[in-house]
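Report on the structure given below.
Missing here: one protein chain of the complex. Every other protein chain is in place.
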Amino acid sequence: MTDTDTNFRPTRRAILIGTAAFGAAPLMLIRRAEATPDTMKAAIHKVIGESSVRKGRVALDIPPLVENGNTIAMSVAVESPMTATDYVKAIHIFNEKNPQPDVISVQLGPRAGKANFSTRIRLADSQNVIAIAEMSDGSLWSDSVEVIVTIAACLEYN
Amino acid sequence: MARTLINVPPKAKRGQVIEIKTLISHIMETGYRRNETGGAIPRDIINLFVCTYNGEEIFRANLFPAIAANPFITFFTVATESGTLEFKWTDDKGNVDTGTAKITVE
Partner (left out) sequence: MRGAAGLVWASLLLALVPSRAPSFAAGIAPADRRSAYADMSRETRAMQDDDTANPGMLSVLDGEALWSRKAGTANRACADCHGDAAQSLKGVAARYPAFDAASARPVDLEGRINLERARHQQAPPLRFESGELLALSAYVARQSRGAPIAPPNDERLAPFIAAGREFFERRQGQLNLSCALCHDDNWGKRLAGNIVPQGHPTGYPVYRLEWQSLGSLQRRLRNCISGMRADVPDYDAPEYVALELFLMQRARGMTMESPAVRP
């Protein structure tokens, strides 16, 4: 479990009520930690430190309007010759509004041939998704996409 | 063992960049869903995926709850020599699922 895991965040009131009701063990309130643009910034900072990120060289491909937030096709392509001296080291994907800001972190090397990968992600709501690529020379490049998420009309209730 | 579906071209030319596709059956429970009585369903996801090519690591991914159920990951590698690609998925409980694919490089 990473220390960015914020599943359990007891409020003071909850602890007091819990302690009063049950004596020893405090009642833990499970609250959804909604990510915000700030949480996302903090997560990005944690991964790449103080360095500045430039827009460009990265192409993040996500449909701008998706039928269902549960499974969204996402692919990333980074311009790079992928030689032993000039390659993409890592690609990190972040989101703005899911309970957690991290999506996936990929480590690559010259053997990749192409700095491309794809996967399927979940987005809890319409939001921005950001891809940041770390180059072998230490430079950082990014791209972002604003995604609108619609929900199904006939949901399961039982 | 979870069901996996791995797609590696069986043959390639030396130096050719090939695409590898992987799919594995896993619920990827986020930890944010609730059951009928309102309790949280605990997180249970694959958090690590690694691919090696004749023993050398060529791709690594750290996965988070935002990865959809039945994780599908595609990536590229240079076909350097004939041999075996090995795939390893590790989940939060420490369970490991593996798969292999052979490639002939001429």
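Letters A and B name the chains as they come in the text, with residue numbers starting at 1 for each one.
Just so it is clear, contacts are C-beta pairs under 8 Å (C-beta built on N, C-alpha and C of every residue); 3 or more make two chains touch, one makes a residue touch a chain.
Note that the structure is predicted; figures quoted are calculated from it, not measured.
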Partners of the unshown chain among those that are drawn:
A, B
Identified contact with the non-displayed chain, of B:17, B:50 or B:69:
B:69
For review purposes, identify every residue of chain A that touches the missing chain, sorted by number.
63, 65-68, 70-73, 150-158
Give me the chain B residues in contact with the hidden chain, please.
3, 5, 7, 21, 23-25, 27-28, 68-70, 72, 74
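Everything below uses one rule, namely that only the chains that are shown with their structure count from here on.
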Please output the residues of chain A touching chain B within their complex, sorted ascending.
1, 5, 7, 30, 32, 70-72, 75, 95, 98-100, 102-109, 111-114, 116-123
The residues of chain B that touch chain A in their complex are 17-18, 30-32, 40, 43, 53, 56-69, 71-78, 80, 92
